[in-house]
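Showing just some of the chains, left in place.
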């Protein structure tokens, strides 16, 4: 965590998908802090600094013994609370001062969340509410990409669906998206960017999902949540069924879920997926959709990595903000305000 | 362009071979500036900053539409004059203040030249006169290498033919070159380094080019031109035919043409070739000669890249200048003098 950090602290970030974490440690640097996570025998997850307090060898190279981890170098054994349980040589009593930093960790919405900041303040109620990922009548799956760009560029990208037409010309882009008016509003710790497309022909994907012909009302609602989540509510309902921009469970509905976790100033972890309330009992559809979504997001990854390099190569130029960028602009403003607001906390923490 | 730049600005540099530039953009960083070049439908060439004014995505990733380029990210469409023609969303009128920097560009001597500096001062008359590349009775071809060294090291290399004996021992080196006296002189914005070898046996290449037996007069004249061009006039004439160091069109004559364009402080673009006034209607000879020349210059590239690394690894040591180095020394002095002389211009430009 540098003084120049562009990310919020004292908040929850996704460290991993639930299915990525096993008994064997997984190493992942979160907000500049090398961490590792593993599951205890009871299935709960432990997160600790990925450096043995003895000689700093990554603990993720170590061996599990029960719920503890034994360093691969000299065999210092550390419990899941981070406290030394057994010193390398017999005859030397473990000193409780010998310990590795552990982090508050919580599993929710199919994700493993880690608290970056003052551990005493870690409250699971503050975990972003990714409700479609764990609600009755919905199913959820997705994947992970390591992306070589500032996480803010990914937020910009997700809070703007205009780019679909150009970046994803070969996949999900369609001209109607450009024609619908955009509405952007801020509510508390959220930014919404909405498009409502009433009475249009459903594109093939949604027609098939809806399972019937005829005109539809279509919506796209990008929602940014602090510290770094974007959910995109997408779907169609039969025209006349009563769907509105605020309430639209009359048809088929999906929720694109994107969690960005800063790794360093110029890289981040990208956890993406799609929750849906249709064909929820069709694992083949889930698998095919995940493959397709992974392909689309790989196009974004390639584009954003090129953008990051170009920003570095053109230090005299600045990003411009047009009207289509208002979603990203507001999300960045919200993050910056939150960083400033919590700054005293951070100073206490690092003092 | 850093304050420490070792290259001249307000001058023309080669951006590309004519045959490298198509309708699809070509990205190339010139003097630290990411640029891209493409041909309009009428065949003329456009050069612009390789960064969309919106979100800085490289425009070279974009799509051509007529003579314009549409950014791959949000579809901002920019004309060949760099001015926005169409905003990403309908309903928003393009603001003429939205534009990308364009650069003066001119095609001459088979090369695409770009003006680095104050665009208003760009005058095609200032393009270095590579006359053998576009004269009647001559033919010209060559290639391109990206070289991981300061362009000044390549100038040093070309303004000294002594190295041929050692670097190119297996190809074009021959001991007679070491025995001939060197003459070095400066004229205006040019440095000449000459060797005149009268009454010698022609080496196999030149004997074959001349097409007859007998003693020849041979010459090698390296000519440096600001900002960064070296032409090497080489050839033989039958002894007694009247050739002199100043006038020698009695036999066969070639002109090795080398244009070095700085990319960064430690890398450059190397455009090399050979013009000749013999066997000009023999494309097979042209192709074979280009392949051979490419092989020889690859030896220089490997050597100079090793030299660059060694200079960095030995910061306590300095390059020495012996008498054989006077060509490169004078060329470097001429560049340094020109940089100092134009410094007020550069300050205005960056102020």
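Each chain carries a letter (A and B) given by its place in the written order, and its residues are counted from 1.
Methods note: a residue touches a chain if its C-beta (ideal position, glycine included) is under 8 Å from a C-beta of that chain, and two chains touch if they have at least 3 such contacts.
Please read all numbers here as calculations on a predicted model, not as lab measurements.
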Task: Could you tell me how many identical protein chains the full complex contains, when just 2 are shown?
output: 3
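Basically, only the chains that are shown with their structure count from here on.
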Message: Nearest whole angstrom, what separates the Cα centre of chain A from the Cα centre of chain B?
response: 49
Query: Considering the complex alone, what residue numbers of chain B touch chain A?
result: 29, 34, 49-51, 53-58, 61, 70-75, 87-90, 92, 98
Task: Would you tell me which residues of chain A are touching chain B in their complex?
output: 156, 160, 162-163, 165-167, 178-179, 182, 303, 306-307, 310-311, 313-314, 317, 319-320, 322-325
